[in-house]
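Report on the following structure.
Here the complex is missing a single protein chain, while all its other protein chains stay put.
Now for subunit A:
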């Protein structure tokens, strides 16, 4: 039932443009010919092109380019496909064919997108039309290279709720019962002087002074010292995050760091050890010594128990996703689907991540031990692990707002380098800093929602919307690399938050089956037998692989509507006298008849 997902989109056609596949129902006919416009969006150019659709062949159309999107309207029929792509998803624009190109549609542009698709447009050779489009697209897709602002800074959308207000660190820590006897909120980083990639507010052990923290910072990569992420509401074991210690080849030690870890350990009297999970494979941790990094050795940290979680680095993940793309776009690998999928290692990485997060969560919940998590710099794998573990342990984060807070806290404020990892507005598509770390995290969350369909308040659309706006540059949420930079740029004042959009349309993103259970711990099964490729995200452009219709959800919503209907009717009946009722208002008498009535509205 594509109609239902399409009807979701109808309500907010603009917001959801990239969530749906090429639309065939012409829902936007009422809009201006040149496509939808956001406040602040302005037309730049338009050209007649041939869109070479990998699924249904070449389509003649008119391409409209604005400072936010490219939009394609067919010239042939109303039923023809429409493209509506925010320029932010563009990773690379290439010219294909040259003056000598002969073949039909061999001269034009090939656009690689961050959301796993490729767009190809064939253009006429005469009249510089390709050069013009290429220049316009390049300028607006990669504005940073041309001293232009990202669209988020131009966007004038207004929403009834302000997403920037969703996260208030003090409130979130208070929710966790912090500060308490053992933990304090430190303002040592208020001006981002201790660590420029950390948030202004940090929760640290009560017994460690700000001076202690400054000394510890010199021994941690990029000064990212161990700070508290989450504390167990009952046993008060904590999840801490940091970067690697700067041990180096010489095996340097830091008394301050050792003492600091001991102080952390002592905040929890239930175990005599502090557990350290180094997210990296052991060999990599060792290798990191060569560049000044390393891990907490047994000699220096006798009261710590270190294990490696074998999660690979950003380069491996980028390569893995590239392989996924190869097997799903434009055509889904048929003959050897399973072995091809295996050879991407994507699900294996997911498995390792989830396994790592379970180990962290289980150590805190049943091992009663505080846990320190780090990788190299503590902004990629570390963020993945702490957030996933927190999702398993704390039902609050499984609600829509809780999840937003979680992302805002562990990812955005703790300096996951969104700008570098995604390459917002940046031309350099081959930048080795780019990596789908956040996507991988969202994939893990999706796997959990699949295994626990009643545990999350949000639905799949929510996750897809987050990923779409991760690239779209329409909102400020995922721009820049750290809190300090965001403050400098006054992001909260100058841009809109993606949570404004989502929280204004919550119905669309709500899972009807959600049952709130804050204290329930959920551990997903990490066996690849239960992990799936997220077809509705990775293969959503392919019309042959249709988005799953969620019939269960549909039926449930039907029933919900029916229930409300009945409740209303009952109320009416209680008011009215029974004799006034006509036959036409009689309710159906058996379950069998429920559905036909219900089905009329989709």
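Quick note on the criterion: contacts are C-beta pairs under 8 Å (C-beta built on N, C-alpha and C of every residue); 3 or more make two chains touch, one makes a residue touch a chain; residues count from 1.
Simple rule for what comes next: contacts and distances are computed from a predicted model.
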item	value
Listed names "Myotubularin-related protein 12", "RNA polymerase II transcription factor B subunit 2", "DNA replication complex GINS protein SLD5" or "Inorganic phosphate transport PHO88", matching UniProt entry of the absent chain	"Myotubularin-related protein 12"
Selected from A:126, A:334, A:493 or A:507 as touching the chain missing from the view	A:334
Residue, one of A:264, A:482 or A:533, that touches the chain absent here	A:533
Touch list for subunit A against the chain that is not drawn	1-3, 24, 218, 221, 246, 248, 281, 284, 287-288, 291-293, 310, 312-316, 319, 332-334, 336-339, 341-343, 345, 347-348, 351-352, 355, 358-359, 361-362, 366, 375-377, 380, 432-433, 451-455, 513, 515, 517, 520-530, 533, 535, 539, 543-546, 549, 551-552, 555-556, 559-560, 562-563, 566-567, 569-570, 573, 578, 581, 586-596, 599
